[in-house]
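The structure under discussion is supplied below as structure tokens; questions concerning it will follow.
Apart from one protein chain that is not included, each protein chain of the complex appears where it belongs.
Residue numbering begins at 1 within each chain, and the chains themselves are lettered A and B in the order written.
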Amino acid sequence: MQWETVIGLEVHVQLATKTKIFSGASTAFGAEPNTQACAIDLAMPGTLPVVNEQAYRYAIMFGLAIDAEIGKRSFFERKNYFYPDLPKGYQTTQLEQPIVGAGQVELNLSEGRTKTVRIHHAHLEEDAGKSLHEDFHGMSGIDLNRAGTPLIEIVSEPDMSNAEEAVAFAKKLHSIVTSLGICDGEMSQGSMRFDVNVSVRPKGQEELGTRTETKNLNSFKFMEEAILLEVERQIDVLENGGEIVQETRLYNGDTKVARSMRSKEEANDYRYFPCPDLLPVELDDTYIDAIRNDMPELPEARCERFKAEYQLSDYDADILSGDMAMAAYFEAATKACGDAKLVANWVMGDLASKLNTEELSISQSKVNAEQLAGVISRIKDDTISSKIAKDVFEGIWNGEGDSADAVIEARGLKQVSDTGALEQMADEVISNSQKQVDNYRNADPDKRPKMLGYFVGQIMKASKGQANPKAINEILLKKLDELL
Amino acid sequence: MHQLTIRELAKGLRDKSFSSVELTQHYLDRIQTLDSAYNSYITVTADQALAQAKAADERIAQGDDSVLCGVPMAHKDIFCTDGIKTSCGSKMLDNFVPPYNATVVENFNRLGAVSLGKTNMDEFAMGSTNESSFYGAVKNPWDTSRVPGGSSGGSAAAVAALLTPAATATDTGGSIRQPASLCGVTGLKPTYGRVSRWGMIAFASSLDQGGPIARNAEDCAIMMQAMASFDSKDSTSMDHPIEDYSALLDKPLAGLRIGVPKEYFGEGLNPQVAEKIQAAIKQFEAMGATIKDITLPHNSLAVPAYYVIAPAECSANLSRFDGVRYGHRCENPADLMDLYKRSRSEGFGEEVKRRILVGTYALSAGYYDAYYSKAQKVRRLIKQDFMNAFEEVDVIMGPTATSTAYELGSLNKDPVSMYLEDIYTTATNLAGLPGISIPCGFVDGLPVGLQVTANYWREGQLLNLAHQYQQETDHHRQTAPNVA
Partner (left out) sequence: MDQSDIAKLANLARLDINETTASEVAESINGILGLVDQLQNANTDGIAPMAHPQDAMQRLRKDEVSEENVREQFQAIAPEAEEGLYLVPKVID
């Protein structure tokens, strides 16, 4: 039987506010446990929430970016359930009247295909704390620093039909929220987390199959793996005459294994009701328009600008504009060295592969934009060759020096352009290569330039790659012609 | 000294008739000697009180002219007090010492008032008899075989027994007015949003409101002036101008339009109580007011609506008491579920558990519309009744309670009959209106209270008419036997 996959996403985006959504405690990442959990975050008796305006502004910015209707009147509700990382015993969230209504995003897929994914809505809510499962005499430790961090939960329609589309959608959201500056996009710190709803159905069937939800995926790679695995599992179950159980699942990116979450098995009844400690938020057009007029550049606009301003190809512009941190890196490096094309090649080539191997985001790159621009500048002024430049880049990456110049100096990689030294090397190579010189002499003049490569190679070898290729070419031509 | 009102005490402190330390010690001695008969205090803070009194004496010596400076008072044990146990009448918080003050407590501290301690109350303010307190029932000073009313029974009894000149209290469905009525003291429930709820442990957030209980309206005005404040930490605190309550007390009542709803004199009202109420209304007429029969057609639905909304809100508000961060925790929990269930079951009393279950039911899937949503609609109808009435009259008068104080143990066995006793008070909370209970006579030696309800923000008007009435009557000057 032919199967068809249906995927919908719920995406939790931590907003880059300084303080919690309902308290004045800091949201900075990485603090000592519970040092950023104030009385409100700890749900101490008698404490009350007050809404952070910036969280609202950020949610509205997202809504405007996906062309959604902004809720002129929104309110918070309580979602009741007990969990140690949820101090109040309810999560303050939005259900009936969320701040962001229906919208949509456009995806660019492989082979030039595009797709529109509809957003059902996006709402504001508070994040929970963390349970640390290290062994404290067989107990878990609760850190509530994260409790109350503002989130928008973006709920898509089930519009995606494979992992590629789901990942493209996730990346697009990442690009939007980082471009807007409303989220730092640091996936490894949990700044964006994905819940993936997957179901399969026989091709052509109208009715949706039973879905499962795989929760809390925090990398595009894991998300893709989890979807592929879950689709395969569901098809397997169905083809063996089984039934899919609606359940919540967890995917472990390290072991590549998914399992059902036991604790979420019991039937939950969240008993939503309007939070009596908070009043409805009413916004007028003036307020929303002021935010609209102050919106940062969105990925599409930036892509067009990159093409026009830097003469980048569609492909390069799409890649470089898609990730806010990457775009900023690209522009900073280009500004510093003046060669957009070279910067583009480096960012998408050596830098990207290095980040990929070490599993770092571009903001964690060990070579910053200024430093990369320094490397490129030294190529352009013939201080080093493109090949040596890779070593210089590597050197900065490994901390051998904090600039291209420092590494060139330390490793003695300066290109040899000194004519005297090069002539001496050329003489040596020519005298040690009698056979090749003879061949050169006897060859048809049209073929000679190609034969020059051998001599160039020998000199590069002798100079450990530091000879200036252009200068060598000139010297060799001159010397060989003298021998004709 | 214990016979003096706040106004008289302030004068005595300035005249050096006595110091705040002497006055405070006098009250502490009285509490120690007499309170075993009433059980009106949960915690007496002698050391802190004397330290506050000493500081107040210094302030007075330096010319501090705030009326409350050096005047003893007490806080209902629902208001968080920094470094002082705040139990809310519950085993759950028997070990809870908050590291912060309620805004109301801060307000009194700033003025130099002296806090004698924390008054007894129904557990989490749930009850009309003060028998649900973990610390035992409070006895009515007029007859210690009877209840003082609830939930602010400790505050009302302490004032009636002259164990404090005045006390703070809270009113969710009548918890200030009803005990004031049963104990023969004056109690004001302000407009919702007038007194900050920060640090006041929540029962039902959209109904709870703090207010004063004192011997007369003049003292209530002084207390109210301290309690009323706009608080940015409470989203439901309203930034509405605060009247000078004491300055309004002497306004003549000529032209005051009083509405008397026929629904307040129906079945269930003790006929002797009804007579006292009618007599009080006649007195107002004699003082220049006009009387008009009005109707509040949805009043009979106030108790049913209240007993959906209040439990629903409390079911969520009390989820934070989970044995994780503070409060009671069971011994040796087997697992997380055991920790929750045993900590909560051991920590909460029967009435609290009952209301949590009712609230959980009213919000649960399939019942939300029939109960919670329906009750919120009826709530609007009830408010509309009041708004219609206030088109024609300035204030509404009737009984506070159906009878005088009940025998201990006579009501708490049957929740429904206890709930029905709230028939005159809950509507005011549902609408968020201000109300006052004023002593207006005695039946068989037990006090009767007249309830007056006014339009939003008219606390000044209520205190004014109560004060005028108290100029013409002496019910409020009667003291219970054995307390003088």
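We adopt the following convention: a contact is a pair of C-beta atoms (placed from the backbone, for glycine too) under 8 Å apart; a residue touches a chain by one contact, two chains touch by 3 or more.
As the structure is a computational prediction, the values presented were derived from the model and not from experiment.
Visitor: Given the contact definition stated above, which residue among A:279, A:332, A:406 or A:456 touches the chain not shown here?
Guide: A:279
Visitor: Taking the entire complex into account, which one of A:95, A:235, A:261 or A:462 touches the absent chain?
Guide: For the chain that is not drawn, the touching residue is A:261.
Visitor: Write down which of A:8, A:84, A:98 or A:158 is the residue touching the left-out chain.
Guide: The single option touching the absent chain is A:84.
Visitor: In the complete assembly, which of B:339, B:405 or B:480 touches the absent chain?
Guide: Residue touching the absent chain, from the options given: B:339.
Visitor: Need a quick check: the contact residues on chain A for the chain that isn't drawn.
Guide: 17-19, 23-26, 32-39, 42, 44, 50-56, 75, 80, 82-85, 131-133, 136, 138-144, 250, 261-264, 269, 271, 274, 276, 278-282
Visitor: List the residues of chain B that touch the chain left out of this view.
Guide: Output for chain B: 95-99, 192-193, 206-207, 232, 235-236, 238, 298, 300-301, 303-305, 307-308, 315, 319, 322-327, 329, 333-342, 344-345, 348, 353-354, 356-358, 360-362, 364, 370-371, 373-381, 383, 414-416, 419-420, 429-433, 456.
Going forward, only the chains that are shown with their structure count from here on.
Visitor: Using Cα averages as centroids, what's the distance between chain A and chain B in whole Å?
Guide: 57
Visitor: Report the residues of chain B in contact with chain A in the complex, numbered from low to high.
Guide: For chain B paired with chain A, touching residues are 79-80, 86, 88, 93, 96, 98-100, 102, 197-202, 204-206, 232-236, 312-313, 315-316, 318-322, 324-326, 336, 340, 360, 363-365, 368, 372.
Visitor: Mind pulling up the chain A residues that touch chain B in the complex?
Guide: For this pair, the touching residues of chain A are 39, 42-51, 78, 80, 82, 84, 87-90, 142, 269, 271-273, 276-279.
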